[in-house]
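A single protein chain has been removed from this complex, and every other one stays in its place.
Each chain carries a letter (A and B) given by its place in the written order, and its residues are counted from 1.
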Amino acid sequence: MVFLALLDGTVTAFVLALIALGLSLVFGVMRIVNVAHGEFFMLGAVLSWFAYHWTGDALWGFILALLVAPVIVGVIAVLSERYILRKVHYNPESTIVATIGILYVIQQLTLMLFGPEARPVEAPIYFRVVFPWFGYSGYKLLVAAMSGLCLCGVWILMKRSKLGLYMRATQQDHEIATTFGVPTKKIYASVFALGGGLAALAGVLVVPIRQADHLMGLEPLLLSFIVVIIGGLGSLRGTIIAAFLIGISDGIISVFYEPTLAKMLATLFVVMILIIKPGGLFGESPQ
Amino acid sequence: MNKKEEEKVDQQSELNLSRRTVLSTGAALAGAGIIGSQLIDPAAKTAYAAGSDEPIRIGFQAHRTGIGALYGRWYERTTNAAAKYINSIGGIAGRPIEIITEDDGTDPKRGADVVEKLATKHKVDFVYGTLFSHVVMGSAPRAGELKIPYFVVSEGYHVASGALNRYVFQPCITDVRSQITAVANWIFSNLGKNVALIYPDYAFGYDHRDYASAAAAKSGAKITAKIAIPPTASSFTRYFIQIPKNTDVIYHVMVGPGVLTFVREMGEHFGSVDVFEHYGSKHLKLFGFIDSLEGVNINSPGLEFLDGSHFWEAMPRYADGYPTAAEKFYRDTVGIDDSGASKSDSKDVAAYSHMFGCWETLFAIKEAVEQSGYKSKKDYQTLIETFEGFSGFNEGIAHPQGSKVFSGKTHQCYGQQFVSQVKNGKFNVVHRTSIADGMYEPETDYTKKSL
Partner (left out) sequence: MRRKSLKYALFMQGGVLLLLFLLQFFLPAYHHSSFSKIMILASYAIGYNFLLGYTGLMSLGHAMFFASGMYSAGLSIFYFGFTPLEGMIFGTLFTLTVSLIFGLFALRTKAVSFLIVTLMFGQTFYLAILYYNEFTYGQDGFSLTDYLGTLSILGKEYLYSDPAIRYNFALILLASYLLITTLIVLSPVGRILIAIRENEPRTQLLGYNVFSYKLFALTFSGTLAGISGAMHALLYSYIGTTFAEIHHSISPLLWTLLGGAGTIIGPLLGTGIMFYLIDFISGITSNYLLVVGVVLVLTIIWFPLGIMGTIRQKWLKWLP
């Protein structure tokens, strides 16, 4: 029982880390909270359905979605960065209001084009892993593995590439970075696109385990808020550690407590962390 | 279908109401209030021509968006089909019927505003068609204040519990309490006595929890676990872990966008060999309420494990489950094929165990208007009193799901229920309850409340 809770929690943690990573990057580099982040995730899932529907084949649809969805969402992210966020000068509070607006726009446009119902997307592979007294979805394990790969990818990008260097420089001090010739405007756009693309990628990976619907963005948004806060606003390592902490403890807690109570306690816990330690558990600096 | 055929269908369906059912429902049905057979009145067409052109306006509070959207779509299709058919046979009391639809977003706050808008802006005669129980709870007080009859198709126990007001009726769909009362004993004696309940974590689910527990206590069965799942959950494996090993039967009911995932993960968790493979050292059986699978194709990948398991249905999804002429006529008119999907798109599976309530409720309104001589809003009192005087509705084109016993005290009907087993990728009816199986003592008396 505890083993299964751990297993399920680990899968949740991987997915959660991937979703929260984008939010964390955006917050870290740009110092803004993107409330529309959950909608980027939702778009990934919905685009995945379109890919599946269009190709008519689970595997090819999945591959197509994997390649195309992050790009499309990235473009949408860049456009909203260029025409909305830049216009409000990345003022933290205005950005929140603006991204709430973007949230509604994306959600309602999806409702128009996609319809209100939840639609299933077939998994590219389907097998059941059998343990002595219960079974588990093989695809879920695959999702965890692929999320892990993506996380590594982002990590390498941040530490080894020029873009990553620029991003880290901008994160530390935006003005000094500008003086040293870092094209901060372009960096902002790429970070926002990268954040959106990661969320979309998570959406594509997750959708075969659940279904695509236009309201699915809210829950991952709240969860990744929790993760990002506990991990320390803007700290990548913290985000990943926190995702595992939350994913696994959520898996275990909800086995023993009633789910609503578990959620309540988790939310309250986050609030307390923010109040006592505004920088988060692994935060580099309180802002 | 011409009129001769319609009459034939109606007679046939009446024959279908088995003698046992009629007897078991007791004297209630034998009363003078039984109606329905005169519904397709040969004189109706002439009456329409002679009647007023002023339509009867029915405000339809629809869940076009929000978590109820799947049901909303089918409620809307059924409503439009029923209205079209009613108009083709002469309308209501010679007046054409007009449906005015407003979306409530499956939100009680918006729901109350919609009732207000329908009543005061669109000036409808009645408001009708709500499904989700929290929307009914939010909207009913407004209907009561505006003093406009409000006919819901919601399944919730809230009408019969007395929590609402005298303007709210649920005449053509049975409530959860009645459904459970009807099938609980079948579950305990055919599947097993140690039952784990899995239900959504809100009022609709609590009705399941409370009345299933009550039924178990009565018949010596044991509830081994009560697992409430938040409506927003997207992963369910962790809840299945909580089912204890001494369980024989999993009783599951789910609603919302996650239903397919819910059922799939259940399969992944427990397996698929003859009902269920070993769980501990036992064989597990499954009993589901069809809500878990409304709008879902039973042949979706990942659902193979359901083969052999049982479901409650209010109205069999597959045409051979309850092959009466009235059922066939209803199915054709709404545009559903023999496997319960839309005729134009076989992937579009209907909410077949709920939407008949819309069709039947419109006919019940028609009956009440015609019997009470309702002309305009000033006749509401007569209309409501007439309605409260009804003791039931006869099976027929107007009521293809089966006869109903109606209680004027609780504003709620009782009807027959079905238990189906999944075999060879379809639902097969294995048991049909009598109306009496689902009856309980009324807990309220709306007729004593003020108008």
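The rule is short, and it goes like this: contacts are C-beta pairs under 8 Å (C-beta built on N, C-alpha and C of every residue); 3 or more make two chains touch, one makes a residue touch a chain.
Treat the numbers as computed from the prediction; the structure is a model and nothing was measured.
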Using the contact definition given at the top, list the shown chains touched by the missing chain.
A, B
Touch as defined at the start, partner being the missing chain; which of B:R64, B:R238 or B:R264 qualifies?
B:R64
Quick one: say which of A:V130, A:I156 or A:V271 touches the chain that got left out.
A:V271
Who touches the missing chain here, A:V73, A:A98 or A:V143?
A:A98
Mind pulling the subunit B residues that touch the left-out chain?
64-65, 102-103, 105, 107-109, 112-113, 116-117, 120-121, 133-134, 137-138, 140-142, 144-145, 156, 158, 163-165, 201-203, 206, 230-231
By the contact definition given up top, give the residues of subunit A that touch the hidden chain.
33, 84, 87-88, 92-94, 96-98, 100-109, 111-112, 116, 218, 222, 225-226, 229, 233, 258, 260-261, 263-264, 267-268, 270-271, 274-275, 278, 287
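Throughout what follows, only the chains that are shown with their structure count from here on.
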Could you state the distance in Å from the CA-based centre of subunit A to that of subunit B?
39
Contact set on subunit B toward subunit A in their complex:
64-67, 69-70, 72-73, 201, 228-230, 232-235, 237-242, 257-261, 265, 268-271, 278-280, 295, 300-302
For subunit A, which residues count as touching subunit B in their complex?
1, 4-5, 8-9, 12, 111, 115-118, 120, 122, 126, 128, 130, 133-137, 209-211, 213, 215-216, 218-219, 251, 254-255, 258-260, 263
